[in-house]
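To start, the structure under review is shown below, and the notes come after it.
Note that this complex is displayed minus one protein chain, with the remaining chains in position.
The block that comes next holds chain A.
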Amino acid sequence: MTLSPQTTQAIRNAADSHGGAKAAMLEALKLVQAAEGYVSDAHLAEAAAKLGVSTAEIDSLATFYSHIFRSPVGETVILLCDGLSCYLCGGDAVRDAVMQKLGIGFGETTPDGKFTLINVCCIGGCDVAPAALVGPDRKLVGPLSADDLTQLIGGGR
């Protein structure tokens, strides 16, 4: 699967607006991830070729950032905070509840490919702790409770 013409064009534009291929590498990775969910080897190579940088170089950058995913993730990515405020406001219970509900641990994806659960530290949502970022737009949700997980995984489950 090659990148869509729109993504390819967006990568080219990024190179122009960021002042060069090197400066646009991170933007390119974000564009690929937004379009494809994660950055596969093939897409990484494609983006590198579009920018005219080496695969090794762009991979170094991609792997530096933990929120650029280099392996497949589920349709909805849940970034659940395990920072201090969230912990003090009962984050552990939410964590256990969602893990149990989905049957996966941190860094794992449900077998049906719907959810990926990842732990992050403070996401700047201490005022609504326990908090999480959900979905492709990284929507901030909270305060969460162990009894009602709809904010995290919707009502379907």
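Methods note: contacts are C-beta pairs under 8 Å (C-beta built on N, C-alpha and C of every residue); 3 or more make two chains touch, one makes a residue touch a chain; residues count from 1.
Note that in this section contacts and distances are computed from a predicted model.
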The complex's invisible chain, by UniProt name, from "Protocatechuate 3,4-dioxygenase", "NADH-quinone oxidoreductase", "3-oxoadipate CoA-transferase subunit B" or "Xanthine dehydrogenase XdhB protein": "NADH-quinone oxidoreductase"
Contacting the left-out chain in the complete assembly, out of A:36, A:59 or A:75: A:59
Contact partner of the left-out chain, one of A:16, A:41 or A:127: A:41
Chain not shown, touching residues in chain A: 41, 53-57, 59-60, 63-66
